[in-house]
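Dropping the structure in here first, questions after.
The excerpt is restricted to a subset of chains, each kept in its original location.
Labels run A, B and C following the written order; every chain starts at residue 1.
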Amino acid sequence: MEKQDRPFEKVIRHLISTGKEGHLFHHSRPDISLPSAAELGKLMSLLKEIIFPGYFGDSPINSESIAYTTETNLRESHRILSDQINRGFCFYCQDENKNCSICKQDAGEICSRFIEKLPAIRQTLATDALAAYNGDPAAGHISETVLCYPSMEALTHYRCAHELLKLGVPLIPRMICEISHSKTGIDIHPEAEIGESFFIDHGTGVVIGQTCIIGKNVRIYQGVTLGARSFPKDSEGNPVKGIPRHPIIGDDVIIYSNATILGRITIGHGAIIAGNMLVTEDVEAGAKISQMKVKSQFL
Amino acid sequence: MEKQDRPFEKVIRHLISTGKEGHLFHHSRPDISLPSAAELGKLMSLLKEIIFPGYFGDSPINSESIAYTTETNLRESHRILSDQINRGFCFYCQDENKNCSICKQDAGEICSRFIEKLPAIRQTLATDALAAYNGDPAAGHISETVLCYPSMEALTHYRCAHELLKLGVPLIPRMICEISHSKTGIDIHPEAEIGESFFIDHGTGVVIGQTCIIGKNVRIYQGVTLGARSFPKDSEGNPVKGIPRHPIIGDDVIIYSNATILGRITIGHGAIIAGNMLVTEDVEAGAKISQMKVKSQFL
Amino acid sequence: MEKQDRPFEKVIRHLISTGKEGHLFHHSRPDISLPSAAELGKLMSLLKEIIFPGYFGDSPINSESIAYTTETNLRESHRILSDQINRGFCFYCQDENKNCSICKQDAGEICSRFIEKLPAIRQTLATDALAAYNGDPAAGHISETVLCYPSMEALTHYRCAHELLKLGVPLIPRMICEISHSKTGIDIHPEAEIGESFFIDHGTGVVIGQTCIIGKNVRIYQGVTLGARSFPKDSEGNPVKGIPRHPIIGDDVIIYSNATILGRITIGHGAIIAGNMLVTEDVEAGAKISQMKVKSQFL
């Protein structure tokens, strides 16, 4: 093999040398496939066909065909998801002597337990769809909210990812939430807890942090942040993980667009937060919070 | 068929039972396909090739080939769109005795009327492209704005969807707008009215509500909300649909990033709204509105 | 060919007539393909496989296969990118007598020089991944940040596009940044200058303008705008291009969500800007800027 056939030799040597960039190279164990966002995307399409029959997919559905179609979709979902859960285990696995068949079996069992949760997930999403219809005068029909509201897309991903996370699945829940984040601009951490009848209108720019707790019947608008104010670091300067640092939102709260709620504060039941507000302290139940009216010439 | 072959039987029975989640199951009439976001995506690609010849598509175009290429794209657009319009009709159809061929014919005729509107839509989009070039010092060449500005993507979808909505097409206009919402983060309701020479810089997070009326030559930035303040509910607690509740924006207005304009208020001709403002009252023509300057230590 | 076979004849005549919409028709030179967002998408997937081996792509990777895989990906990247750079040249070319083989050769050489920059780009992205891990308590493992943080996606696109722009490539850098803008909601102009160890949490709605200069170790949150305040127009009313008009951000600055920093101002080293702030004047090093606390009933 002659020289000219290897034109990038020097660049390659730099690119693959391990140094300060060592953490950018993920050494896989042999024959282990990587978790795949594309496969998880297919999974979520199947779950949407299961949860909302007749709204998505290629073919119409009726009372006669629904049982069969649901079974087919469940089987395919199980195949994809148990494989992805296993890949998630492998991704973090350092133990070369580990018996892979145990992880595979675990993945299959977790996946089955997740499927048993689907009816409950579906019940909650049914309340979310109603909340969307009741919360938006522009919604002409409830089926519109199922078919094309970003809120439903984001919540379907979140509610599935949240169950997976509770079942101990690593990595995959976050990847599932990032798929809908990319599509809708709504960023919900899978560890957040969100009650039924939740609605996010428009949605772009919404952030719901890892330790948020949100009650029932809450409605928020685009650009709302439920974030952390700051976070403590340990003696080595690394952020301390897992400390509750995001807001608790009571039932029946409304938060208008671009409002920012920061820190482990509590927004009481029925409170209303106006648009563009920055809130960093507790708000009483029933309170209505807004900016002072400020107007002035500028420039 | 033995037991182990039907492992999800109980889950399926729950998933398909009709109860409080009945609205999540869309019973299609037999042999009727569902509206398809993928097909509408293809349609919009074709319309972009028709409206902006030489910018998109696989092959170059010149004075000799343009008539033929445009015809080919129009025919394919007609095929896809009339099918989707018909599916839109079917989606809401409850009448089992309805003569489907009438709906099909209606869909075809509406589609033809839409195609006759394309030259006018194109004229307006030409003003939008100029507005983008004149409104952004970073634009090196007008063709850049056509090729890759989110504003042009969102407005092409909106202006087509708006015409379809005016022609009485259900569901499809909203789906078309959601496609560009997902891609650009710009959420324009197809029923909003927007004048020529409109430009949205950057775009992510912009919301333009259902009953907005926007004049000519308006420029807005990322994160701007033209929203409703609140909405009345009827005696059963459902939101009253169709009431004007979003702002009227005059000609030549500029609204900077993350400003929020709420309610059926009027922003007068030539007014300028500063970034991050919350505006809930009328603004006079020519006014420049900004926050008071506020600075303080925090934490 | 009979009449009924040409149903859209009149519409076509309008659509292809040149008038005020002339700028919407891009006349290609014969046999020249258009720049393609789909091809650039493939390119970025390959570059991600090169820069972050073992995180993306279909097959696992280890110490033995990395050199070969990297070479294969580099070759394919070179093929796609040099073709796209050439198409970028052609897109603006008006000179019918131009010798195309010269442009082709130039494109190939620029592409090779870009590939030589990849190790340095990778070094910087390594600092960005660490910054993400250190800047987010929700990150359980550094590999999560590489695998699914929008910040890494946007910075990988930006850092590659920025090098291409410095090498004189037209159009393509902007298209590359728009791809990640669409996916992440983070809009970084390829001409902006951004130091190492940069982290954007959540990201949706972030805008970083063309003439921004950002120091090392900066952290910003969703919805942050680093924008221009206004821009001068020339005697013909066109915006003057290329004037510095965006902020300079010092090292170690933190800017919280939805803050808006406008104009050629300087935010000093170590400053902290609170959420939802509008800042239009210089901020001293070490300052902590927030809104006055404002609360009031509304409606």
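We take it that a contact is a pair of C-beta atoms (placed from the backbone, for glycine too) under 8 Å apart; a residue touches a chain by one contact, two chains touch by 3 or more.
Note that this is a predicted model, so its numbers are computed, not measured.
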- Message: Every chain here is the same sequence and 3 are shown, so how many copies does the full assembly contain in this file?
- Response: 6
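By our rule, only the chains that are shown with their structure count from here on.
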- Query: After a C-alpha superposition of chain B on chain C, what does the rotation angle come to, in degrees rounded to the nearest 5?
  - Reply: 120
- Task: Quick one: compare the interface residues of chain A with those of chain B and tell me same or different, with half as the dividing line.
- Result: different
- Can you check how far apart chain A and chain B are, centre to centre, with Cα atoms defining each centre and the answer in Å? 25
- Pull out every residue in chain C that's touching 2 or more other chains. 185, 204-205, 223, 258, 274, 276, 290-291, 299
- What residues on chain C touch chain A, complex-wise? 50-63, 66-67, 70-71, 74-75, 78, 112, 115-116, 118-119, 122-123, 125-126, 129-130, 134-144, 146-148, 150, 183-185, 202-205, 221-223, 229-230, 256-258, 274-276, 290-291, 293-299
- Which residues of chain B touch chain A in the complex? 6-8, 11-12, 14-16, 20-21, 23-35, 37, 91-92, 170-171, 174-175, 178, 181-182, 185, 187, 189, 191, 204-207, 209-210, 223, 225, 227-228, 231, 237-243, 245, 258, 260, 262, 272, 274, 276-278, 281, 288-292, 299
